[in-house]
Structures are given as C-alpha cells and as structure tokens.
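What you see is the complex with one protein chain gone and the rest in place.
Letters A, B and C mark the chains as written, and numbering starts fresh at 1 in each.
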Amino acid sequence: MNDLIVTIANVTGSGLRQAVPLILVAMGGLMAERSGTVDIGLEGKLLLSAFAGAAVASLSGSVSLAVLAAVLTSVVFSMLHGFATISQKGDHVVSGLAINVLASGLTLVLGQAWFQKGGQTPLLPDELRFKPIVFPGVEAVRGVPVIGPIYEKIISGHHVFTYVAIASVFLTAFLLYRTRLGLRIRAVGEEPNAVDTAGLSVIGLRYLALVFTGVMCGLAGVALSMAQNGGFVREMSANMGYMALAAVIFGKWRPWPAFWACFLFGLLGALSGSLQGVPMFGLPEIPSQIFNALPYVLTIVLLASFVGKAVAPKAIGRPYVKER
Amino acid sequence: ACGDKAPKKDAAATDAPKTEAKADAAGGPAIIFDAGGKFDKSFNESGYNGAEMFKKETGKSYLDFELKNPAELEGVLRKMAQRGGNPIVTMGFNSGEALNKVAAELPKSNFVIIDSEVKQPNVKSVQFREEEGSFLVGALAAMASKSGKVGFIGGMDIPVIRKFSCGFEQGAKHINAKAEVIKNTVGTTGDAWNNPTKGGELAKAQFDRGVDVVFAAAGGTGNGVYQAAKDGKKYAIGVDSNQNYLFPGTMLTSMVKRVDNAVLAAFKESAAGSFKAGSVSMGLAEDGVDWADDEHNKALVNDEMRIKVNAIKKDIIDGKIKITCDGK
Amino acid sequence: MSDSHDAQPAGPYAVELKRINKRFGAVWANKDIDLSVPKATIHGIIGENGAGKSTLMSVLYGFYEADSGDVVIDGEKVKMTNSTHAIAHGVGMVHQHFMLVETLSALENILLGAESSWSLDASKAKARQKLEAISQKFGLEVPLDEPVGELAVGVQQRVEILKALYRQAKILILDEPTGVLTPQEADQLFDVLRDLRTQGVTVLIITHKLREIMDVTDNVSVMRGGKMVAHRKTANTNAEELAELMVGRPVAKDLPKGNLDQSQVYLSVRDLSYTDGKGIKRLKSISFDLHAGEIVGLAGVSGNGQTELLKILSGEMRGTSGMIDFVADGKPAYTCQTWPNPKQLRAVGVAHIPEDRIGQGLLKNFTMQESAILGYHHDASLGSKFSLMVKKVRDSALALIKAFDVRPNLPEIRSANMSGGNQQKLIIAREMARQPKVLLVGQPTRGVDIGAIELIYKELVKARDAGAAILVVSVELDEVLTLSDRILVMNQGQITGELKGDEADPRTIGMLMASSEAMKG
Partner (left out) sequence: MSDKKNSQALPIWLTGFAIPVVQLVLAFGLASLLVLSIGQSPLEVLSVLFRGAFNFDTGLPFTLFNATSLIFTGLAVLVAFHAGLFNIGGEGQAYFAGLGVALVCLWLGPYLPAPLVFLVAIVAALIFGGFYGFIPGLLQAKRGAHVVVTTIMLNYIMFAFMDFVMRFWLGKGESTDSENFAESSILPRLSEMLPFLGFDDTPLNFAFFFALVTAAFVWWLIWRSRLGYEIRVVGQNPQAAGYAGISVSRTIIISMMISGALAGLMAVNMVYGAQGRLSLSFTSGIGFMGIAVALMGRNHPVGVVLAALLFGALAQGGSEMQFDLPDISPEFNVVIQGLIIFFVAALDGLIRKPIETLYQKKGSA
C-alpha cells in the first residue's frame, strides 16, 4: 500500500518537474493570446533563452547575469514578434514560425562559434545551476505513511522554478482577473475597437502582454538549461513550446485549466516513463512505442470526450485596423 | 562500365565515367555523419575523432558532411563520389539501404558503412558487437549496484540500441542472477537523441524505482541522464566515446565503441591503396568495444571489480561466455 | 423650401466643428464640414447611407483623426487625435456598431479604461455604487454582472450609454442608437436624452428615422455626399422637407399594391415549438398559413421568438416539434426534423433575407460577386457540376446590381467595402432574383436610409404582386403597417394576435406588444 503511494508520489513529482517549462511557457503564451497575439514562437523563445542562459552562465560565471540574459533574449524576440504582428500587422503564425526557425539556427551557429562543441554549451558546474531545494523536516516525516512520500516527493525536492511556475499561474490568474490591466488585456484580445474607443492604447497593451510572454519564456529557458539540465543541448526545447500552446488551447485560454493541461502532459509523460518495462497483463514485454504514444492518445481522448469546444479570443491573430 | 546486373543500366552507364572523371579532381577520404551531428559527444563524435586522428597522422585532409535528414543520404553519397571521396564512410544504423543502392550504381567508388551491413563488392561493413562491451559494463553495474537494480535508457527502439540493452542485461545477470534491469526508451523520433530533459526524468524515475546505476545509449539525451545521476548521487555509464571525464565520481565507466579506430583504419587502408570490401565485426577481441578504465573513474572501480571484469572480458574473447543478442 | 443653409443655431456652443475634412483613400467622407451645437440641446444629424455622418462623429470623438479642420469644445480649440482626448474633454460616444466586449460583464465593459485603481475588485465596487446612482437617475437598469453578449440589443445599448455617462460625458454622441430598438425602447431612450439635456448635457444623435428627429431634437443638420447641406431648427421644419434635403429629391410616401387572389396556401406551419439549449421555450405551438400574393408582417418586441421562427423556417435551425408544409413542392408536410436545409429550400423556392446582414448575409472578405451567390452557389446556371464559372457568376451579380441599383457597379469590390445600405440591397436582390414562392424577410430596412427603404418596399411589393408569399419580421411598427396585408403579433413565443393590414393601427398592435412587455417585466 505504502509502496503504491510512494510510486504515485514519485510519478506525480516527476510529472510536476516535467510540467515546469510547459507551465511557464503556457502562462506566457496565454497572456499573449488573450491580448490577441497568436504566439507559435514560444518554442523558439524557449530554446533561445535556454541557450542564452547556459551560454552566459558558462562565459561569465554569474547566475544572475545568465538569468538576465535569458530573460532579455526572450523579451527581445517577443518584441520582434510584436513589431512584426502588432506594428507591421504581419501574419502572426509566420512571424512565430520565423522565430522558431531562427532560434534553432542561431543557437547552433552561435553555440558552435563560441564553444566549438557542435552547438552545446559546456556543462555547467553545480554552483552555476539551480539545485533542488529540500524542505526542512523531510527526514523527519519520511517514515510517515502517505504524508511522508507526498511531502518528500511532491512538495519538497524541486528546483526553484517549479515553485516559480506554480506561482506564475497564481500571478497570471491574478493579473488577468483581478487587476485592471488584466481586464484591459482580456478586452483587447476580444474587441480592440472597444479598447481603443475607451481611450486605451491597443498597441501598448499588446506589447505589454508580449513582454510578459517574453519573461515567462525566458524563465522557462533558464529552468530548462540551468535547473533541469546543466547546460544547453541542441534542440533541447524538444517541442515543449508547441505542447504549451496546445495546453493553452486545451485549457481554453484560462490560466488554471491551462496549468492542469500542462500538469496532465507532464504526468502522462512521467507515467509512460515509469510504466515502461513493468510487466503487465501477463505479457513479457509491451513495446515501448505504446508507452511513447500513450500520453498523446490519452490527451486526445480527454479532449474529445470532456473538454468540449474551445473558443479562442475573438480578435486573436487579426491586426488592429480602424475599420468596420 | 557498369555491372550488367545493375537494374538502371543505361542511366548508370552514362554517368559512371563522368563521376570518375571528377573523382580525379579532388579526392581523399570522406565521412558522412548522421543527423546527430559530429559533435554529439558519442557515436558521431567518435567517428569524427577518427577522421581527425587520420588528419593529424598523415597531414591529409578529408571531406565531411552532416546529414540534416536521412532522405538526403543518397544524394550526398553520390555527390561525395563525384568530389572524389574515397573511401566514403557513412555513419549510422539507417544508411544501409541507401548505400546499397548507390554502391551498386557507382562500382568504382569505395564505401565504408558503420553499424550496418551492405553486401556489395565495393563496400566494407563495419559492425560492432556492442553486446560484448555492454555485457562488461552491465557486469560492472551489477557489481557497483547496492540495490540489485540497474537501469538502461536507449534513445529509440532500433536494432543497434537493442544490442546494447540486451548485452547490458545479460552482463548484469551474469554477476547477480537476481539483478533487475529496468529499461526505458526515450522516444520515437530523431528528437529522442537530443532530449536531455526527458532523459533526466527517465533516469530519476528509474532511481525512484530503486535503480542505482544507469547506462544510457541515447546520444545527447545522455547528458541529462548523467546529470540526473550526479544530482541523485547515483552512478552512470557513458556510451560510445569515453565519457568518464564528464562527471568524475558519477561516471562508473563508459562502454566505448571504437568507431574512431574503424574510421581511422578505413581511411588509412585506402590511402595505402589496400581497401578491402566485406563485412567486419568488431568486438572485444578486435578492440572494437571495451569498457573505459581511466583516472576519472579510478575511485569508483576497485581492483576486485577490475580483475573480475577483465576476467569476464577474457572469457568472452575465448568464447567461454556466450552472448546471444540478435537485435530483433 | 430651399437647399440654402439656414444659419447655424445660436450659441453658446458646446461643440464647434470647423472645416473638417476626412478622406479614406479615394472616398471623401467629410468635405469642409462646419457644425455648431449649442449647449444643452439635442442635435440631430441625418443623411443618406454613406453621407459621412459616422465619420464626422468619429472625428469629434478622436477615433479618426481629421485630415484638416478644427474641433472646438466649449469655445476652446482642442487637439483631438485619439479617444483619450475626447474622453478628457467630456465627449462620450455610442457607436453605430457597439463597442462592447461580449465576454465581459456589463460592469466590466462600463469600467474599461475608467478604472479607479489597479485593483479590479476595488474599481468594481466603487463603480457599482456610482452606477446604481446613475441608473436610478435615468431609469437605465442593466444586469451588471452578466456577460454583455448574452444581453438583448436594447440592453446592450443601455450599457453603451451608461459607459458614456459613467465617464461624466458632457457631450454625448449617439450614432443610430435606435436602429435595433423597438419603438418602446426608443421612447425610453428619448426620455433619458431629455433628462440629460436638463442636466446640461449636449446630445448629438444620428438617425434615419425622421419621426425621431421631429420627436426629440432641438436642431437638425443634414449631410449629403460628405458635405453639410442644411441646418434647421426642428420646430421650423417637417419630415417631408428633411427627407427631400437628404435625398435631394421628393420621396414617395404611399405604396400602391395590387389586389390579388390570396386564397392559395404556400406555407403552412402547425404547432411549431422550440426549446433552446438552456431549456427555455422560445416558441410555443406556433401555427399560421402564408398565402400566395400576400405579405404577412410579424410584429413584436425583439427577443420574443421572431428570430428563432425565421431561422427554423429558413432551415438554418431545427425546431423541437411541429409540422411545416411547403405546399408548393407537392410533397407531404415535413416534421421539424425532416424540414430541409437552407440550400435545399432555396432550390425549391424558399428564400431568406437574414436579420444580420454583415454577420450572415454576406462575407466581408469575399468579392461582391462571390457574396452575390451565397446560398445559390449550387445553382446549375453558374457553371458545371463541380465548378463555378467566373463569367457566369459575374453576370449574375451584374444582373442583381442592375435590378436593385446596387452601388458601386463593381462586382469585384470587397463586400466589406460596400456601404451598409448597398450590402442590404445586394442581399435582397439575391434572394428575390429567382422569384421564390416563399420569401422570409428579417428587418429589411435596419440601418438603411429612406431612399433605399423606398426601393426595398417597392421591390417587396413587386414580388408580392408577382404571387410570392412573404413573411416580414420587423420591430418597426411603421414598416409592418406599411407593408402588410395581414399582421401577426408575437408575444413570448406565441402568436397572440392577428389583424388585417388595412384594419390595424399602431395603437392596437402596440398594446398587444406592450402587454407582452408587461408580462415579461
């Protein structure tokens, strides 16, 4: 029994960790999309900031500089996206795609030029990484059934970005629903005309939302290359940006449901990992492909059976021009 | 100029001279890396090291190419031949069929394929008995393991990787019949070789299930595995190149696969005009695979272990220990 | 009565516009416009579709920046390049097309841009109090916490007005505020405007309904073709003169109709009921017949089931129970479930002019000629089995353009770039072109100027005289009275009254409609 709980706690903890970059990116993407900007470039920003963080960390030896560089890089590309879509009224998907392509090229070209390791950065020493935080009392409660494993594996023992990610959901929900800025952002994604005639700047609000997106992707990148891993590896974002976007849609563009979608993706990933190789149904070996497909199959089943129709913010992807 | 059995006789016949004419222009050995890229810290990088060794030893340069996607291979092989590449080494498990086709069309060029077998008169196939090396590191893993549980993480579910996991498992069981081997596969696309995050999580999941030594054969994904092992104070085993230096104190050993030697040898043979086609199988006996024993893991491998592993190695070479892994 | 300018009304002025010019590409929407509006008066602005009224008001509101000219407020020349400036100078505007965020609550909509603090909750609490006071003062009740999208248009209108009042607008612009209101709602609105006037607020109101101008305004200005052509004191003018000033020619008043045999039933509806997704009964056992050669007017306060009835009859939506018999097709009566879809219905002669022309009747990004075949895109005359032939599509559009004087005469123009009135004409032309046996019409003249109204009425009567059975749903009592041979009044999903067209009078119908209002309240 306790074994089962320990296993569940392990899988949940792992799911949470795997969800961390997803959550951060999803919150960023959610803010962009709620303000009316489609952001398919999340993937690229994640990759770029992961690279910027690891690269600056190993060049400068300073964690804070690295975080700053990662966030700045991501914000700069976010602004580039804003310039193309908001100011120049370009196509949102194209611009996002361009950023993704640029990201996968730039990280490798620059990485190769700076470190000559085929696009990898050097491995980061421990002092340049964010290590898991062990909460006080883990030892003490370890033996306690149920509470022990939950405390040790789910609540404690994560690197700081896990907590940052969860806080970011609170923050996003708070910003969006409890502040006037949030009201304005929600409005500008639905009906920019209404925002404009209310004497507010449509463009300003959308840029502001994109700054938030940039910061979030930047933090996610740091989490990836400096907390979960110790350095940058080519294409290490591994489509997490797209998964985060899927989570935003899955969560119908709302922070908490999007968070749960990310968590679900993480959990299913963890589950598929820990189920592999466990003898089941009396079969000697279940092909690993089944486990690899499992999270995606379950996602579709859930989406098709419970979630129902998702309605995007009305003005999403459309440039704002004053016309009827 | 082309063999009669070649199906596309006309087309091949007209182009063969052209190819050869150009072949005189540049020349020199050539190597084609697969999508992992030449700095993947393991398989490709090992081949790259071999080519670099050749350059250093002979002062001669070589041609190289990184495939962006496997579909390019045929074209690149032809182009390498046109540019006078000789021999042309192609890396990776999934180049076999393409080479099979191209080699038949270009009988005057010589090819070397690593990790796959192509039966053509102008192709040398170098395959490694990864299961033998993996057997050794499996045995070491079982010796180092306190829990009796060891883990394996492979990039994709492909034949080569299965030879690793199969040998590893048998090696572990050789030391400890009750040893449990937990196996994971990272993914189903090429991304699986570049996903350290997933690798790290799979490793952590294995640690949670009691594993205390993990062996990764997953290219760049391995970085995440080793990092997780270091963070979790477990042992990890590197692959292809000697990766012991990455995390001294964590890296128990590495299953080295001397692709570098194979490439170097092929280049040299050709330079000396003594290219030999046919299949070559490189195992412990041929120094094709081995376990890495150096100053970085000195602290982790004690004399008793070392003696035992070397004894097993000898037994395998002598045929006293039989490893049966077919890759399927 | 001449076209010559009356003098502008005497000051002091709340608003003065001086030599305003505004061009959109080749279109000169406003040309050297002068306008002076005395303080605390209600000033009407009228003009044909596309005359430039909305543009002028948007300039005053800073939504558009004028190419040249000055905006003077309370005697002070102000910079007006942005709605912020307008709001700061006490200008509020209710736009022709509502500027509301449908997913937000009424309160949030009102609050947007005028929040009192960074905290939404605090702002809301404060606003709620203030709004209660305003609502009471003017009798403008709205459910503050419901999403605006779920409110009836009349209520949305109130939200828009509250938005302006909440910002303490001293100058209130209303662009066609009554286009979507019932006469009762419009009267309520006018009471509010009069109240505002006594509080010192200056009101500018655009409308196509001359009755309303005569009813509520102190002064009126007339625009035509981007220019200001006349100013009048309302007391010194009348509807006929204004109509002529607008259109530039006299407008016919009466509508001659032929006497026809109206004995043949074309469409027969029996016990039709509809329950919506939320379980609310929208239609309760509706039964009526539609005869060849008759126009039946369906009167009623909007939201009493007319929209649903039209959608079900046109095949766009399925009823819950009941029978519909399209007599002319010779087939037995259909149940709600077997009633064909709109495409099939059009093919057998049941056409539909939708209430919501921009939302449904055409496609903004399609060319005019593409919009002109919507619903008929399977017509055999337009090409072969699978393909549409551009030339045939274009020819069919040109035929419509000719028949209904649709402007501009350019089938390749983007539908969104046509004026509202011309969009409406195109849709009506399309639906009438194939001589349907049954024609279902929703709000045929909403937002359309009197010149176009005249044409649309004539065409509807022409179709009737040719033997079509026509059902006209309208919230305009005048319209129903003018057009109908027979009038049905709808009330809470039921037909509560039936009157002969020539016997009906506004009072009786109004009472039938009002009673339903009372029941609702």
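One rule holds for everything that comes next: a contact is a pair of C-beta atoms (placed from the backbone, for glycine too) under 8 Å apart; a residue touches a chain by one contact, two chains touch by 3 or more.
Since this is a predicted model, take the numbers as computed values, not measurements.
Of the chains on view, those touched by the hidden chain across the whole complex are A, B, C. Of the candidate positions B:Asp40, B:Glu132, B:Asp157 or B:Asp260, contact with the hidden chain is made by B:Asp157.
Residue in contact with the omitted chain (choice from A:Ala140, A:Ala167 or A:Ala293): A:Ala293.
Residue A:Ala246 is the one among A:Leu42, A:Leu124, A:Ile154 or A:Ala246 that touches the chain not shown. Residue-wise, the contact with the chain that is not shown comes from A:Val94, picked out of A:Val94, A:Ala140, A:Ala167 or A:Val278. Chain A meets the missing chain through residues 83-85, 88-91, 93-95, 97-106, 108-109, 112-113, 119, 242-243, 245-246, 249-250, 287, 289-290, 292-293, 295-297, 299-300, 303-305, 307-310, 321, 323.
By the touch rule set out above, chain B reaches the unshown chain at residues 7-8, 10-11, 14-15, 18-19, 63-66, 68-72, 74-76, 78-79, 82-83, 93-94, 96-98, 100-101, 105, 116-117, 156-160, 187-190, 327-328.
Panel shows chain C; residues 25, 314-316, 341-346, 352, 354, 356, 359-366, 370, 373-375, 377-378, 383, 386-390, 412-414, 417 of it touch the chain omitted from the view.
Convention: only the chains that are shown with their structure count from here on.
In terms of their C-alpha centroids, the spacing between chain A and chain B amounts to 34 Å.
The part of chain B that touches chain A in the complex is made up of residues 37-41, 45, 157, 182-185, 187-188, 191, 194-198, 200-202, 204-205, 208-209, 220, 223-224, 227, 231, 246-247.
Residue ranges on chain C touching chain A, taken from their complex, read 61, 63-64, 82-84, 86-88, 93, 95, 97, 99-104, 108-109, 111-115, 117-121, 123, 163, 416.
On the side of chain A, the complex with chain C involves touching residues 177-184, 186-187, 190-191, 193-200, 314, 322-324.
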